[in-house]
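All protein chains but one are shown in place.
The block that comes next holds chain A.
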Amino acid sequence: MIEVEALTKRYGSTTAVDGLTFTARPGTVTGFLGPNGAGKSTTMRVVVGLERPTSGSTRVDGRRYADLPAPLHAVGVMLDARSVHPGRTAYKHLLAMAQTHGIGRARVREVIAQTGLEPAAHRRAGTFSLGMGQRLGIAGALLGDPQTLILDEPVNGLDPDGVLWVRRLVRDLAAEGRTVLLSSHLMHELALCADRVVIIGRGRLLADATVQDIVEKSERAGVVRVRTTEPEALTRELLAAGAQVTPQEGGALQVRGASVDEVGTAARRCGATVLELAAETGSLEEAYLQLTGDAVEYRTAGTGAGAR
């Protein structure tokens, strides 16, 4: 369980995280989404005690990270790939990590096998590809068999096999009752493995909901697409009924403010033959862009108010 409460982190005059509150619960994969620079990594670094909050607090299993008696067993952490000395082999890196918590070599070999690092275990980490580096980071996070996992962009640079493996892994970990917080700047990636999504932009919380909720809340919800032999006649009919109509390519119309049933009835009234009629569902990507776009606007307004 990870609790972030009213977290604010400033560097001088720059605000990286601004009053952020969310909870990642056990048994759930919580996706942590936002554009680059939104404050995802900063939030994660505060949670694992690398940085101090300017105000607010973060807790893991009800405790401050620094107060955890055995951090490696409580929280598996994978921050960016630059958390490994490039001159050390993968095996020695993991062994040194394990030794701080009295974990044996057998467990080190186990996570190396589990993450598919065996062929590279005795190579220096500096020679690793991005994907191998990610696997090493994940191996380190799994080492202490922790209840909670914090993974910063784990699929970055992985080949398709690796991406599938990570999705499967985080789903399995959550199914075992663990808390998984996984960041990404790719909405569709999270849609495939996260139960909930916490979306931030410019350090502020934009949405904290299930993937389904976010799609339904998107602007596209309530939009109907219709293709007809008489687009002009149907447009007149729909406008008269108070709907908004946007012409599309190939004689299709995009209709807002009318349900599928209402559009069908309208078509019958004006004698247009309906070739295609469907409610449009927004894609996650659109929902996400819309949310983050709003954040930019809101942010601009907020800055003006703050300067008053």
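The definition used in the following text is that a residue touches a chain if its C-beta (ideal position, glycine included) is under 8 Å from a C-beta of that chain, and two chains touch if they have at least 3 such contacts; residues count from 1.
Here is the rule we use: contacts and distances are computed from a predicted model.
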item	value
Omitted chain, identified by the protein name its UniProt record gives, among "ABC transporter permease", "nitrogenase", "ABC-type antimicrobial peptide transport system, ATPase component" or "Ornithine carbamoyltransferase"	"ABC transporter permease"
Which of A:Gln99, A:Thr229 or A:Thr273 contacts the chain that the document leaves out	A:Gln99
Omitted-chain contact residue, chosen from A:Gln147, A:Ser183, A:Thr228 or A:Thr292	A:Gln147
Missing-chain contacts mapped onto chain A	45, 48-52, 65-66, 68-75, 77, 79-80, 82-89, 92-93, 95-97, 99-103, 114, 140, 142, 144-145, 147, 165, 168-169, 172-173, 176-178
